[in-house]
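Okay, here's the structure, questions in a sec.
With one protein chain removed, the remaining protein chains of the complex are shown where they sit.
Chain lettering (A and B) follows the sequence in which the chains are written, and residue indices restart at 1 in each chain.
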Amino acid sequence: MVMHFPAIITLLALLLFTVTIFAVGAARIKYGVKAPATTGNENFERIFRVQMNTLENLVLFLPSLWLFSEYLSPLWSGILGVIWLIGRVDYMLSYMRSAEARSRGYAISALAFLVLAIGAAVGIVMRIMAGL
Amino acid sequence: MVMHFPAIITLLALLLFTVTIFAVGAARIKYGVKAPATTGNENFERIFRVQMNTLENLVLFLPSLWLFSEYLSPLWSGILGVIWLIGRVDYMLSYMRSAEARSRGYAISALAFLVLAIGAAVGIVMRIMAGL
Partner (left out) sequence: MVMHFPAIITLLALLLFTVTIFAVGAARIKYGVKAPATTGNENFERIFRVQMNTLENLVLFLPSLWLFSEYLSPLWSGILGVIWLIGRVDYMLSYMRSAEARSRGYAISALAFLVLAIGAAVGIVMRIMAGL
C-alpha cells in the first residue's frame, strides 16, 4: 500500500509544530518572558497556547491519520490531512493575532480529525465483519 | 497478525483525550477562565491538569501499546489497554472532583503502562536472542 501521502502529511504536521515552538522562543524575547515562566504577558500567553494546542491536536491527529490510512485509504487520509493542516495554520495565524479569532481554523481541523477518527473506526468494524 | 484490538484501544484513548479537551472548554465557560489563561480558579485548574496529564500519559501509552502488540501479543496488549483506559477514566472522574482522589486511577493506568513497556522490552530482547 502506498503510504507516502500520510508520511508527507506527518512530516508537514511536525514542521508546523516546530514553527509554533520557534514562535514561543521568539515571543519569549519580544515580550520579555524568561524561561521557565509561561505567564505574565497576554501576547506571549496566546502564542504559548497555540503551541500547546498544536501539540494536543497533533497527538490526536497522527494516530487517526495512520489508522485511517491502514483501514480505509491512504489517499483520502492524505487529503483529510491537508485539510487538517490548513485548519491548523489558520488557527495558528489567527490566534497569534487575537484569542477570539481562533474558532474558524479550530473548527476546520477538528472536523478533519473527526472524519479521520470515525472513518478509522468504521474501517476497523468493516474489517472485523469481513472476517479479516 | 490481528491488530484490530490495539487499533480499537487507540481510538478509545483518543476519544478519552477528546473528552478531557471538551471538559476544559466547558470549564472555561463555567468558571469564567478566558483563553489564553490557564490559571486563576482552582476548579478550572484541576480540570486543566486532567487534560494535560491525559496527554502525557497518552504519549507514553500509545507507543508501548503498539510495541507490545508487535513484539509479544496484540491480544494481551488490548487487554492491558482496557485496564489502562479504566484507570484513566477513574482518574479523570476522581480528579475533577478533588485533587486528593486522583491516586487510584493513576496507579491502575501506571501499572498497565509499566507492564506494556516492560513486556515490549522483554519481547525485543527475546526476538534479538532468537536471532530474528
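Throughout what follows, a contact is a pair of C-beta atoms (placed from the backbone, for glycine too) under 8 Å apart; a residue touches a chain by one contact, two chains touch by 3 or more.
The structure displayed is predicted, hence computed values, not measured ones.
Student: Hey, which of A:Leu55, A:Val89, A:Leu111 or A:Ile128 is the one touching the hidden chain?
Tutor: If we include the chain that is not displayed, A:Leu55 is the one touching it.
Student: Using the touch definition up top, pick the residue from B:Ala35, B:Val82 or B:Ile124 that touches the left-out chain.
Tutor: The single option touching the absent chain is B:Ile124.
Student: For chain A, which positions touch the chain that isn't shown here?
Tutor: Touching the missing chain: residues 4, 7-8, 10-11, 14-15, 17-18, 21, 34-39, 51, 55, 58-59, 62.
Student: In the complete complex, the non-displayed chain touches which residues of chain B?
Tutor: Residues 39, 42, 45-46, 48-49, 55-56, 59-60, 63-64, 67, 70-71, 99, 102, 117, 120-121, 124, 127-128 of chain B touch the chain absent from view.
Criterion: only the chains that are shown with their structure count from here on.
Student: I'd like the angle of the rotation relating chain A and chain B after CA superposition, in degrees, nearest 5.
Tutor: About 120 degrees of rotation relates the two copies.
Student: Starting from the mean Cα coordinates of chain A and chain B, work out the distance between those two points in Å.
Tutor: Centre separation, chain A to chain B: 19 Å.
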